[in-house]
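Could you have a look at this structure, given as structure tokens, before my questions?
Only one protein chain is missing; all other protein chains are in place.
Should a chain be cited, it is by its letter among A and B, assigned in written order, with residues numbered from 1 in that chain.
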Amino acid sequence: MTDQQTAFLVRHEKFEGPLEVLLELVEKRKLFVNDISLASVTDDYLSYIQQKKVPAEQVAGFVAVAATLILIKARSLLPNLELSPEEAQSIEELEYRLKLYQLISAVAPKLIVLYGKKPIYLPRVKVEMVVFAPDPTLGLERLPELIKSILGRVPKEVVEPKKPEAVVYKTISISEVLGSLTDRIMAAAQTTFSNIAVASPDKDEKSQKVYTIVSFLGMLELVRRGFIDAEQPELFEEISIQKLEAEVVVPDLEETHE
Amino acid sequence: MSDNAKTIEALLYAEAREFSIVELAKLLQISKEAVREALEELKKSLEEHGIVVVEQGEAVSLGSHPSAAKIIESLRKEMLSKELTKAAAETLAVILYHPGISKPEIEFIRGVNASYSIRLLQMRGLIEQKHKEGDARVAVYTATSEALQHFGITSAAELPEFAALSEQLGTLLAHDKKI
Partner (left out) sequence: MSDNAKTIEALLYAEAREFSIVELAKLLQISKEAVREALEELKKSLEEHGIVVVEQGEAVSLGSHPSAAKIIESLRKEMLSKELTKAAAETLAVILYHPGISKPEIEFIRGVNASYSIRLLQMRGLIEQKHKEGDARVAVYTATSEALQHFGITSAAELPEFAALSEQLGTLLAHDKKI
């Protein structure tokens, strides 16, 4: 394989993946992988997403991890928060996915060092005694099919690479969501959570879930900072929100940890 | 050395490619068990030699001893590629330590799309696609003997921390299936 081929294939993977970023944040703080360490790096992770432009094809992966982290953080802020079985499962899943990835990312550098250092060589290919021996079952008419099946197998991205300038970057702006949330709280001195939860611009259920979770985290953040008071009389009932101060500063996640 | 071990050695040498245990059993008209015994014998008798037996899964081949790598390399114009990127190394690691893993499982562990890494590793001859036992619709991946050769080892068991790591991966992945 030529260097260009390698370069082409590798370029697509240069961008760090969601688990890679998360593991780096946990390991930077010399923490073990568990829900406590994940809650403590949530802000860093959200801020990473805000600062770096996540390639379009990876947005879904980053959002899914971010949503789970927010859930973990929310649970750590509200110990009596009841999680649905799916939510509990997504937390557990993120934890052991990260543990799996940690194992692999620890051994990979060892393989890189070992690779090609002292290889075992196979003997050179010997083509002695050529005997003309065609395959009678392989006729002319089958050849186009063979080529077409090969062409069909080539990954689409290899055939039509996105030019770097043409790549559409989509970023998830957590602060935008939080800003809009705050505006609504300002507008209505007293409101309920379902009124202020930000609607997802995409109409699908999955992305609305993420927006609701982000809105919820934003609300918790405001409670923690003493700007609002939230009350939920019964489990799964509507949460009522009360503004405590006249001035509400848009919580800027980047500011909280830098 | 027994006749079987001798014949297998001669065959592997003359054909200069890998053979599966099944293929050897058919050619020699002996049982797979007898092939495995002969291979053990061959491995033992080559212990002090410049030739090694490489076993990966069900495939067997002969290769030069890693200690002679430098001198052989000096004679070869066609260089082995010596670089593994982080992405390729991680994908290869997952496949080496958990043979028969599927693409979704690789992606589950690494958190990113694995198409490019898989294709790259296939093109370099380091991994190959197979059908999952019991479910031919599912494509799974295993490392090739060539991958072991690049690392200068004769079986996957010689990989760093192989036993512990492959067990941990197995446990964590089994957990996934319970959910």
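Note that in this section a residue touches a chain if its C-beta (ideal position, glycine included) is under 8 Å from a C-beta of that chain, and two chains touch if they have at least 3 such contacts.
Here the structure is a predicted model, which means the values were calculated and not measured.
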Sole residue of B:72, B:138 or B:172 that reaches the chain not shown, by the stated touch rule: B:72
Residues from chain B at the interface with the omitted partner, ascending: 1, 3, 5-11, 13-17, 27-28, 45, 48-51, 62-65, 67-68, 71-72, 74-75, 77, 119, 122-125, 128-129, 144, 146
Chain not shown, touching residues in chain A: 1-2, 4-5, 7-8, 121-127, 129-135, 137-144, 146-151, 153-154, 158-159, 161
